[in-house]
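Partial view: only certain chains, each at its native spot in the assembly.
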């Protein structure tokens, strides 16, 4: 299966209107792919077909499918699925940038992660992907000063996905020309939280193309520069410069704070968790 | 909003009876605050009002609200919410010290954590807070030799809150005069477990004022001294002396085992996760 | 309570048919024990009796009890418990080796872990145990090229048990004569995942008798040799030779990569998480 929409769609990117148009085409193309995948899986695996129809094939758009799936994942006996479905659908419908970000996330996972065998697999099963989509809605509600509901959503995201991102945390830095480059990969058991008891801006800022490994914890008002890499299980309490790697607990920069090694790839794309190992050979006790 | 009950309440603390009376007043005051917060949030956010009424505003006491919320959070298809609600309510009703501890926890979170924008936010959404309230009930059942139900509760707490505290673990050391000082802060993804295959007392003891960071693991019959600090993601296998900091995996004391640095604040109160960083500068590879 | 079936059962092990017969007897003996435990607990704790009857005492075999319990644990509003129950029951019924493995896991937990006060406690409450039973089914479906349903199951296991084992990961190396020695212990918050964006065999292989501690992460196509030990919270990116210990983040071998210390016990049996501490004394900063 090809991983790109038809060339005509990617070509048009010269101005704002064209970009939005291209994104709309992109969203439509990905949605067509997802439905084709789900239909194929439903045919080959009848035991899963009910799940695939209710989550994907019965919906008329990606936004509806995602809102439905998140509503059913995050609901509880006191927060009904229908209420959450409405909340997600209304927020996403009002903001095409949220929909573009979802498409970019899906493409990133599909392209970079060999374990991701299809778009639909990511849409249905990736905790990191689902947690970030829900976080974006919570973050938007937070910025609209609807803090109580943003925090309730945050609490459910943490309960269900074991991914704890404070709604005040800014995950994505979308510059004018950076939408496509918005390639953050956040795996599960990740915490982006505040620290200390002072008020003010106390939450992490995560740049483009960052890879945050399984179980990593990033605390406080620190910046993870674009293209940086945070190792699995690391606890990051300091800024990580662009295109460097932080590993360990507490996390240290590979190459040291003064002269950290700079890598060339975009780890959020390469999903390469282990290339720094050679530099650690002297670290073995 | 003021963070203390009226002066008349805090003044009375000279004898046992006065203390209990003051605590009852304290509980009542916190409950009044919580209801006022919930009412204000329900008005500003109708989408959340149903949740706030069912969890807080329809109840006649803090104990009932908490028992209801925990019952609905921890229930499953084989452990009904009504059964758990009864279990929590009966245990808490029979022991005023459990209720005092809840109030102390709420005040601690509200006072120390700038991310905690209200008592009700803590009551509804803080996994650490909720896990500890449920653990206290499980611990009490364990001490009454009702082990099977204590372990079933423990299993649900771990499933739902990703906080794994063995029911035999003693979290709080409540001395004769130390109830108010009972300021342990336990964040999420924390494990307090046993180790080895010998029987006997194999579980951690956590002193007053301790701060246990996100994702920390404390294993075996170790003592975390009063006012100590355990860094996020740390794995603690040794005793941590009072007012020292243990970080890393496996955790080491900041300043070394022989002469650990002693800090002056109560980290469970200051919630300062990062002040040890300067001492780690030489640790960068 | 004795931990072994009657001698007659263990004695017969001289040929294939005898082994299977012995295993069937073993399964029957464990099931009798489990029912006796559950009956005793139900009598002493009426509040838990409903749970014990629905999960254990109403079933006619261990396989049915486990399929029922996993179906109810892992179900969601879009993946019904009855569907999962059928999936587990059909897969397990068709493969006696899955049933033997379950019995071996139960005996291992019961024998090695002093916190495991009964077989039924493990069956009902141990996240690691439950996650591995469900993983074995997911792994089998993966090998049958039923990938979409294997991944959906994997997603639910990760959501509910906070144990993330890719369905392609091989946990157990069951040699011709090694069934009983199949003593891997995997605690909660464990991740066994792939790394990098290349295809091919990218997942961990875990040998017999391995102990994987709380919150450990093992990434990529690495081998954890038989009898090895992975410390709590460790992040393992390299092969771990047989009977050695890997600890820390990133994990290093105790004794160093060149001459790792070799221990004599089978840590998956001894459950000894901490004996390497003495070797770390110089590691304190």
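Some observations on this one:
Each chain carries a letter (A, B and C) given by its place in the written order, and its residues are counted from 1.
We take it that contacts are C-beta pairs under 8 Å (C-beta built on N, C-alpha and C of every residue); 3 or more make two chains touch, one makes a residue touch a chain.
The model shown is predicted, which means the values in this text are computed figures rather than measured ones.
Complete-complex copy count for the single protein sequence, taken from this structure file and not limited to the 3 chains in place, is 6.
The rule is simple: only the chains that are shown with their structure count from here on.
Computed centre separation for the pair subunit A/subunit C is 31 angstrom, with centres defined by C-alpha atoms.
Under the contact definition stated at the top, the residues of subunit A that touch 2 or more other chains are 162, 189, 215, 233-234, 248-249, 280, 283. Within the complex formed with subunit B, the subunit C residues making contact are 41, 44-45, 47-48, 50-52, 54-55, 69, 72-73, 75, 81, 112-115, 117, 121, 124-127, 160-162, 187-189, 213-215, 231-234, 247-249, 269-274, 277, 280-281, 283-285. Of all residues in subunit A, only 76-80, 83, 86-87, 146-149, 151-152, 154-155, 158-159, 162, 164, 166, 189, 191, 193-200, 202, 215, 217, 219-220, 233-235, 237-238, 248-250, 252-258, 280, 283 touch subunit B in the complex they form.
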